[in-house]
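Every protein chain of the complex appears in place save one, which is left out.
We call the chains A and B, going by the order they appear; numbering starts again at 1 in every chain.
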Amino acid sequence: MNRQRVIFFGKNIIRALLLVVCVSMITFALMKASPVDPLQANVGQAALGSMSQEQKEKLQAYWGVDTPPVEQYLSWAKDFIRGDMGVSLLYRQPVASVIAVKLANSLFLMALAWVISGILGFALGVISGMNRGKPADHVIRGYCLVISSTPVFWLALLLLMIFGVWLHIFPIGLSVPIGVEASGVTLADRLYHAFLPALTLSITGVSNIALHTREKMIDIMESDYMLFARMRGEKGWRLFRYYGFRNVLFPAVTLQFASISEIFGGSVLVEQVFSYPGLGQAAVSAGLGSDMPLLMAVTIVSALFVFGGNLTANLLYGVIDPRVRQGGKAK
Amino acid sequence: MRKLNRRQRLLLGLAFSAAFLIIVCVWGILGAEAARATDFSRKNIPPCLQYPFGTDWLGRDMLARTVKGLSMSILIGITAAAVSAVIALLLGIASATMGRAVDSVVSFVIDLIMGVPHILLLILISVALGKGLKGVIIGVAVTHWPSLARLIRAEVLQLKEMPYIKIAVKLGKSRWHIAVKHMLPHLLPQFIVGLVLLFPHAILHESSITFLGFGLSTEQPAIGIVLSEAMKYLATGKWWLALFPGLFLVITVALFYILGQSLRKLLDPGSVHQ
Partner (left out) sequence: MDEKRVKCGAGSEDRMDSPAVNKLSGEKEPVLKIEHMSISFTQYDRGMRQVSLPVIRDLDVEVHAGEMVAVVGSSGSGKSLLAHGVMGVLPYNAAMDGRITYCGEELTRERIEKLRGREIVLVPQSIAFLNPLMKIGPQICKGDKRASAREKLRSIFKRYELDERVGNLYPFELSGGMNRRVLISTALMEEPKLVIADEPTPGLDLAVAKRAMAHFRELADMGAGVLVITHDLELALEVADRIAVFYAGATVEEAPVQDFQDEDSLRHPYTKALWRAMPQHGFHYIEGAQPYVKDLPAGCSFAPRCPQCGPECAREIAYRAVRGGKVRCVRGK
């Protein structure tokens, strides 16, 4: 049985790595296909002047016309694995250091939103599913419908309008106060600036997990074991605690890990509206400014997180569920 | 009036949603001129009776711009979603019927596409295709098929195991006969519902990518463009520029959802019990 588990883990990890490699190849190909030539678009200008000879050569090697694409990719990949992600054409800095700063900002924001939306969505889904057809269910479903119909960026605009422009409670942008040294930024400052973006992401993140949890909860409520539990006089909180909770928690946790992609996508839009200097904003500027090295790095970092999330979801499933844990004969 | 039963209510919702969406599309196509007409004598008017959605800094009627923008977004979204649905249909059936190798390749591709956040993938595709309408449509089409493909694959796999299909195979019926006579009637409703439920997603993503500046130019006032222009004027207190177009976008998307869900409930054989 243990061997089975090792194989299961190993298979999942290999698959995730393979996927990341493929993502990098496809991204590279897409960048190559772009009609905008990054060397001409950016390097022809002032950028060249600020680059070292070595950097210029590398750029030439990745994007130059004289080397075949496969070789270009390989040389890029080799550097990437070593931690040399190239130079950002927009920021005039090594991509690695740009990513490090932006990622830290984004992760703070996304982790907040991920946890809040997960817990809130789970709770709403459970309430809705257990009270199917009752007013609470209608309200929660209505909320989910409205939220999943609302573009993230418009919700961000709306909140910005109300809290930033109108009530002046929260800042209009940036992750830290302007003109303050990095060391002088307190956690309170960061929370204050991340509040609206995180709120936006949490509000939108809720609907998916809530609806999914609701479906599961309804299935569980209609299951034979729930029926029997009710016939044994269980109801209300006990019914949920002993018969519903574990059964509905597993799929919800799995889903939340698997939905990191959505929160990443949402953060791109939210950061843009709030001018929050995170990974998403970097992706948009890199896309608009044809900063290929940065765009590629952002893509691969996001993919790493998404696959990491999926992997965790798969592995968690194997760890938590006794049916998978003991003998791997899951349904 | 007597109380309507569930199915009648569903049908009513379906008809209403469809009517609203058709009206918006037709009105938007006919009212292209009004959406573009500038008039500096009526700049920056807050919502009033004559201009229910107000006017912008060039004196354009925001109602006309909203409707035009919505109709563009709906049409782009529908086109992209339809392409996406065809991809889903082909790949879903292929992975269910053409053996394990094809199945694992398709499932790998699905994982690949799900692995990059949609918006980021849209940005990548848009950059690769040099921005513009083509990039948006292809981007949305390429990113939206996986869920429907999975659904179709599962459905076909299940159908293949059905006793009546197996008997038909044993009776020597041709593959074509089985596909058309036995599989299609089950698959079609699922496919139509899946297709309709792709629309809201596609419209949301289309408006998002346009909002970020990767989609259309400012001469093509898709709803994302209208809203991204409005963002620049947000700090000056012109709230109506962002509020109404956004609100109507929400309503449009919500109606598509309702349309899809009502269709699903009507077509689902299990719904006889409710």
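In this section, a contact is a pair of C-beta atoms (placed from the backbone, for glycine too) under 8 Å apart; a residue touches a chain by one contact, two chains touch by 3 or more.
All of these numbers come straight from a predicted model, not from anything done at the bench.
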| item | value |
| --- | --- |
| Among A:Leu74, A:Leu191 or A:Leu227, residue touching the chain not depicted | A:Leu227 |
| Residues belonging to chain A that touch the chain removed from view | 133, 222, 224-225, 227-235, 238, 241-243, 246-247, 250, 321-323, 326, 329 |
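The rule is simple: only the chains that are shown with their structure count from here on.
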| item | value |
| --- | --- |
| Separation of chain A from chain B, taking each centre as the mean of its C-alpha atoms, in whole Å | 23 |
| Partner chain A, residues of chain B touching it in the complex | 108, 111-112, 114-120, 123-130, 200, 204, 207-208, 211-214, 227, 230-231, 234-235, 237, 239, 242-243, 246, 249-251, 253-254, 257-258 |
| Chain B-facing residues of chain A, complex | 15, 19-20, 22-23, 26-27, 30-31, 33-36, 145-146, 148-154, 157-158, 160-161, 165-166, 172, 261-262, 264-265, 268-269, 272-273, 280, 283-284, 287-288, 290, 295, 298-299, 302-303, 306-307, 310 |
